[in-house]
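Input: a single structure, listed below in C-alpha cells.
Note that one protein chain is taken out, while the other chains of the complex remain in position.
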Amino acid sequence: MSELQAGQGAALNISDAKSTRYRDVIIALIAFVVLALLPMLTSSKFLLDFVIRCSAYGLFATSLNLLVGYTGLTSFGHGMFFGLGAYGYGLIMQKTGVPIPVAFVATLLITFVFATVIGAICVRLKEIYFAFVTLAFQMLIHSTILSWVSFTGGDQGLRGGIPRPPFLGIDLSNHLHLYIFSCALLVIGLLLMRQIAQSPFGYTLRMIRDNATRASFVGIDVYRAKLTIFVLAALFASVGGMIMALFVSGAYPEFAYWTISGEGIFINMLGGVTTFLGPMVGTVLLLILNDTVTRLTEYHGIVLGIVILFFAIGLRKGLMDFVFEWYAQRRDAARERG
Amino acid sequence: MTRTRKPGISRRTTLALMGGGVASLAAPWVASAQAKTIKIGMPTILSGRVAQLGTSSRNGVMIEVEKVNASGGLAGRQIEMVIRDSKGQPQEAARVARELVNTDGCELLIDAEASSGAFAVHEVARDLGVFCIHTNSETSSLTADPKQHIPNAFRTARQGVHDSIAGGNYAAAIAKAKGLKKWATCGPDYAYGRDTTGEYTTYLKRFAPDVEIISESWPKLFQPDYTEVVTKILQAKPQALYTCLWGGDLTSYIDQANIYALFSQMEVFAVNMADYTALTVVKNLPKGIHSGNRYIKTYPGTPENAAWGDAYKAKYGEYPTNWSWENATAIMLMAEAARKANSADGKKLAEAMKGLKIKSPFGADGTVTMRAEDNTLVGYAIGWGTTIPQEPYVPDVKPGDWKMIFELEAEWKKSKGFT
Partner (left out) sequence: MDLDALTGCLTTSACLVTQTTSGLIIGMLLFLVAVGLTLIFGVLKVVNFSHGAFYMFGAYFAMTTYQLSGSFALAMLAGAVGTAIIGLIFERGFMSRVYGRDVLMQLLVCYAFVLIFDDVVRMVWGPEFKSMGMPSAFQVMPLFIAGGVVPPYYLLLIGVALVAALVLGLGLARTRIGKVIRAAAHNPGMVSALGINTGLIYGGVFALGGGLAGLAGALAAPVRSLTPGMGFSVLIESFIVTVIGGMGSILGALVGALLIGLIRSFGSLGFPLFTEGLMYLFMVIVLVSRPSGLFGKEVA
C-alpha cells in the first residue's frame, strides 16, 4: 500500500466515523435506558450486582483489548491499573473525605502518572518481552501493596469500608444509585473507547499492530502512539477498579495481582478480540460461567479448564469472532446465490 | 458437602444458567420455602492451597447442624447449609456472600473466610444488615476495633492477642528457668504473622524483661523454600525461636530446619504446632517443641472433648482441625441463641447472642462465652505444652489463665486506642 492509499483510507474513515459516531451515541443511549429501566422490571438484587460487576470487569477487559486487539500489545500486567484505581480511590476516600467526584478525578490523575512512567519504560519492548515487563511491574506493585502495611493495610486490604457521602443527589450507599452510577460509567466508558478505536488514531494503532515498521515509514511516531494508548487503556482499567472498590466497599491486594490480568486476557479470548464488543460479551460469559459453576461444584477448575480448551483448541477463536465470521460467510453465500 | 440441598435447587440453577434475568422469577419460590427451612450461607475457601480450611470448616459445621436438625432445628426450622467456594479471593467472598443472601435466600451467614476475605464479608454484613458469624479470622482488629464494630456480626475464632498473652506468659516462665535470653522470631509476612509475632514478643518481654530479640525473619506466606530463613536464624545463634508459621508452611519449615539440625540448637516455640493438621503430617516430628493448642482432643481433658474428636474422626476419617471447632462453635451458639430468643430471626438471634454463655467441649472450664462488649468468643481452651512424635502428641498442656488474659487484653485495647 502506498502512502497515498493510506491517506485516502484515513480520509474515508473520518467521513465514515461521523455517521457511525451518531449511531454509536444512539446505541449507547438506548443501552443506558434499557439498563436503567431494568430495576423496574425486576427486584432481583442479584441481577443488579451482576451488572455492576460486569461494568467493572467489562471496562477493564475492553480497555485491555485496546492494547491486545487493536495495537498488538500483549500486556500481562494490565491488572495493576485495576488495582491502582481501587486503591487510589479507596485511600483518597478513607484518608481525606473529599467528595466522590474529586476522588474520582484524583485517582485518574494518579493512574495517569503511574501509567505514563511505567508505559514509557514498557512500550519500548516488543512482543513477549513487553508481556514480561508489564507482568514484572504488576508484581512489583503487588509486592509494594503487601509490604507497605501502614499505608495500604498490607494483605488485609483497606478495611472498615470506604465512605460513600452523597453528592449531587446521588447516594452510592443506596444499591439502586450505585447500580445506575456503574451503568452510566460503563456506557460512557465504552462509548469513549469506541470513539478512540474508530478515530484516525485508532486506525494508526491497527497499522502499528499489522506492521510497525511500515507505520514508522509513513511518519507515525510509533513509540508515542503506543504510549498514548497504554495510558488511555490504563485510565479505563482504573475506572473499572473504582467500580469494584465501590461494589465491595474495600480494596484488596488481589485486585493488583496478576490473576486479574489473566482474567482480563481470558475474557478477551472468550469473547473475541476482533470486534469492539467482544470483550464485553466475554465478560458476561465469564461471570455467568464463574457464578454458575462455583454454585454447582467445588471442582470448578476442571470445568473452567475444559471450557477454555473448547475455545482455544475447538473453536480456535472468541465467541464474537466466531459469530461474526459465520455471519459474514452466510452473507457472502447469500450474495453469491442472489 | 452442600448435598443437603432440597430438590428444587436444580431447577433454579438451570434458570440461572439461562441468564441472570430469570433469577427474579425464582424469588417468590424462595420466599415460600423460607417458612419451613432456614438457609445459612457460608462462603469459604474450598480450592487452592488452603482448601483444607474450607473442608474442615464445613465438616465442623455439618456435624453440629445434623445434631440441631435432629433435635428439631433452629427454633423449629430445619437448617439448610448453602456452602460456596470463594477461591480465597476477597471480591469473590463479597460477591458470594451477597448472592447467598440476595438470591439464595440465606437469612444468616457463617463467614468461614480467612484474612482479607473476612473483612470483605464483614462489609457485606454491614451493608445488608444480615446476621453473620466470622469463624476463621483470628485478626484481632476485626472485633476489637470499634470502627469495625457492627451489632449483627460476631466472631467464634481464636484471637492472636489471647494466644500471645497466654503464650508469652508460658514462654517467660521457661525462659527464666532455663536462662533463655536471646530470642529469634520467624513469622509469615502477612497481617496475622506480623501482629501475632509482635504481640507475643511484647508479652514475653513483659513477663521476662531480660529477653532480647536478636533476629527477625519474615518468609512469604506459602513460600516453598525456607533455606535463607533457616540459615539466618542459625547465624544469629539464639537460645530460643518463636514461630507462628502454620499448616503446610510450618511442616515445610520443620522438614527444612530438621536437616540443618536447628531443633537441637535452640528451644522452639511454635504456637500452631499442636493441631492435627501439622502433627499427623510431619514425618520426623522433633521432640520437645513448645506449642499452643489449636485443636487437640486431649485438651481440655474432658470426656466431652474426647467424644467430640472421636465422633468427628469416625464421621470424616480424620481428626478435627482448629477450624473445625471454631465453626462447630458457631452452630452451637446459634442453636442456643435461637432457643433463648425462640426465633431464628437474625435480629433476635443477634440480641440473644450478646453475652451468651454455653456449655462447650472446647471451653477452658467447659463453657465458652460470646463477650457482649465486642462480640467475640472468650473462655475457649487455651494452653501450651511440649510435643512428642506420637499420640497424644502433647501429653501435658499447661492451661492459660483467662483472668490474666482479660486484664492484659483490656490494657492492649487501650494502647491501640480501641477503648
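A and B label the chains in the order they appear, each numbered from 1.
By definition in this document, contacts are C-beta pairs under 8 Å (C-beta built on N, C-alpha and C of every residue); 3 or more make two chains touch, one makes a residue touch a chain.
Computed from a predicted model, the values in this text were never measured in an experiment.
Seen in the complete assembly, the chain not on display touches A, B. Check A:A115, A:L227 or A:I265 against the missing chain and you find that the one touching it is A:I265. From the options B:G72, B:P146, B:G198 or B:P224, the residue with contact to the unseen chain in the full assembly is B:P224.
Interface with the hidden chain, as seen from chain B, comprises residues 46-49, 51-52, 54-55, 189, 216-218, 220, 222-225, 227-232, 234-235, 247-249, 251-252, 255-256, 258-261, 277, 281-284, 318. Residues 68, 74, 121, 124-129, 131-133, 136-137, 139-140, 143-144, 146-147, 262, 265-266, 268-269, 299-302, 304-306, 308-309, 311-313, 316 are the ones on chain A that touch the missing chain.
By definition in this document, only the chains that are shown with their structure count from here on.
Inter-chain spacing, taken between the CA centroids of chain A and chain B, is 38 Å. Taken together, the chain A residues at the contact with chain B in this complex read 42-47, 49-50, 53, 146, 149, 154-157, 159-161, 173, 244, 247-250, 252-255, 259, 288, 291-292, 294-296, 298-301.
By the touch criterion stated above, chain B contacts chain A in their complex at residues 13, 16-17, 19-21, 23-24, 27, 46-47, 54, 84-85, 87, 89-92, 94-96, 98-99, 102-103, 115-116, 119-120, 123, 126-127, 139, 141, 145, 147-148, 189-191, 194, 221.
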